[in-house]
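Step one of this worksheet: look at the structure below.
Let's turn to subunit A:
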Amino acid sequence: MELIIIISSLSLAALIAVLVKHRGVIEFVSIVAMVIVFVESIVVANRVANSGDYAPFTFLFIDALGSLLILIIACVGLAAVVYSVPYLRRETAAHIIGFTRVKQYYILLNLFSVAMFLAISSSSPILAWISIEATTLSTAFLISFYNKPSAMEAAWKYLIINSIGLLLGFLGTLLYFTSIDPSIGNGFVSWKTLGENALHRDPLLAKIAFIFVLIGYGTKVGLAPMHTWLPDAHSKAPSPVSALLSGVLLNVALVIVLRFKLITDTVIDQTFTETLLISFGVVSILISALIILDQKSYKRLLAYSSIENMGIIALGFGFGGLAVIAAIFHVIFHSLVKPALFFLSGNLLLTYHSAKIANVKGALKVVPMTSILFIVGFFAITGAPPFGIFLTKLLIFSAGIRIQPLVVIAVVFCTALVFIGFFKHATAMVFGEKPPEIKQEKENIWLILPSLVLLIIVLILSFYQPPFLLTLINTAALRY
Partner candidate 1 sequence: MTNVITSEFGFLFLLFLYGIGAIGSLIFRKNDVLANRWQSFSAIIGSLWGIFFAMGAFVVRDMSFAFSSSISPLLSFSFHIDQLSAFFIFVISLITLFCSVYGIGYIKHYYNKYSIGALGFFYHLFIAGMLMVVTASNGLFFLIAWELMSIASYFLVVYDRNDANNVKAGFLYLVMTHVGTAFIVVAFLLIYTYTGSFDFTSIQSQAALIPAVIKDVIFLLALVGFGTKAGIIPFHIWLPAAHPAAPSHVSALMSGVMIKTGIYMMIRIFLDMLQPVPLWWGIMVLIVGSVSALLGVLYALTEHDIKKLLAYHSIENIGIILLGLGSALVFTSLGNTPLALLGLGAGLFHTLNHATFKSLLFLSAGSVINQTHTRNMEKFGGLIKFMPQTALFFFVGSMAISALPPFNGFFSEWLTFQTLLQGIASADIFLKSIFILATGALAATGGLALACFVKAFGATFLARPRSPEVFHAQESSLSQSVGMGGLAILCLVCGVFSGYLGSLFVNIGTKLSAFQAMPQILTISSGSTLIAPHGFGSVSAPVLFALFVLVVFTVIILIKFAVNKNQKTEIGATWDCGTNLTPRMEITSTGFARSIILIFAGILRPSVQHEIEYHDSAMRYFPKSRIVNLSTQDIYQSYLYQPLNSLITGLSVRFKVIQSGSMNVYVSYILIVVVVTIFLSQ
Partner candidate 2 sequence: MVLILILQFILTPVISPLCIGIVKKIKAKFQNREGASIFQPYRDIWKLMHKDEVISSDASWVFRCAPFIIFATTIIVGVNIPLFASFSLNGSTGDLLVVVYTLALGTFFLALAGMDTGSAFGGFGSSREVTVSALAEGGFILSLFTISLIIGTTNLFSISNAEVLLVSEFFLPTVISFAGFFIVSLAETGRYPFDNPATHLELTMIHEAMILEYSGKRLALMEWAAANKFFIFIAMGANLFFPFGIAQSADIVAILFGLTALFLKTFILCAMVGIVESSMAKSRFFRLPDLLITSFILSAVAIGLVQIQSL
């Protein structure tokens, strides 16, 4: 029942945004919708925590991991909306965008969130594919929001590469239907039914099907060879959108890959899927680690660090056992810290009007609060003690060292490389002399609040986990 409320409230907000002319109302409605969604998602999470999987209708089905993702989407979505109100106000004040753009922004943002919720909670793989396709389409316009040539180029590449990826994913999902005669459930096949009668499927076909799914949805997750669209899209999109994109959308696509992994594991033994996940994970960590070293723009830097973290999560699920729990924690922490960092980079963009690291100097003097939070966020994302990511990385490595010692050692040094690269750019931006033409004005509290709240949540979560969250994580870990 709550899911319906979630979806309906968001689509209602989108509708109102279309009709109403007044900007204040649009913003207010979207925020209210997001608040409702957040409350509903907590209720759903509680329900799933104590009463197991929850399937209100035939086409909706939420398992433990799904409810975790819903919680994350709701939380990050709320932060993004709260952040985008002052962000867009500052942008319109600086005459970068007009009112129609802002209207379009809120419509597409709400549609995007609806699509994501549908993708997670849909019970049929095809419905999940359709909603993922919907997310791509809705974000395509958001990426070309500033309609500069570079934004156009990024949007076009995003559209084409993701459509190709999803078509391959579509082919993969179709191949899973070989052993099911279309008669049962009037042709409406859900994950469960796929899982049950997967036994008499031809193993070779299952392998190829999983390869298509992994490469297809892998483009959405941004795993290595298919990651090329990610840095362009995330650096050109407005900050709240790129926060949602890299914080949450990547994990949604990953969850779908994991559900397919679950089905293939019943047909053939786990080693095949795990070696694939590990190899893609390692390649993405390697590539992102080396490219982060000399980066020119800080938003691309954050995009590459998302690729690296998705690589580590894939590694975690690939190693299995204890690493799965650590990977789930890593998903939660990453999808909370990364949006905070994107919001802060948005602030930097507003004050310095340039995404280049070279022109951002002496941020500690110009925007003290933002730069302190940026440094804290940097230490959180690259894994420094008080924050949980340090621990989850270590646990993943310790589970993995027994399976692939050489791989883990290479990855440890790659993460050190990432730390060095990221750290070089962070110090270049925060310390140093303030460029003369940047004037010092008071920082708007609303611009800083969302990232502050997110970082505090991460800090709390890395030490104390609420009980229902723990049960959710453990049940999810058992299944995957």
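Everything that follows uses one rule, which is that contacts are C-beta pairs under 8 Å (C-beta built on N, C-alpha and C of every residue); 3 or more make two chains touch, one makes a residue touch a chain; residues count from 1.
Picked so that all candidates are chains of the complex that A comes from, given by their letters.
No experiment lies behind these values; they were computed from the predicted model shown.
Undergrad: Could you sort through 1 or 2 and say which touches subunit A in this complex?
TA: Selected candidate: 1.
Undergrad: What residues of subunit A sit close enough to touch candidate 1 in their complex?
TA: The touching residues are 156-157, 160-161, 164-165, 168, 204, 207-208, 211-212, 215, 219, 225-226, 228-229, 231, 272, 276, 287, 290-291, 293-294, 322, 325-326, 329, 364, 379, 384-386, 388, 390-392, 394-395, 397-398, 401-402, 405, 408-409, 412-413, 415-417, 419-420, 423-424, 427, 431-432, 462-465, 470.
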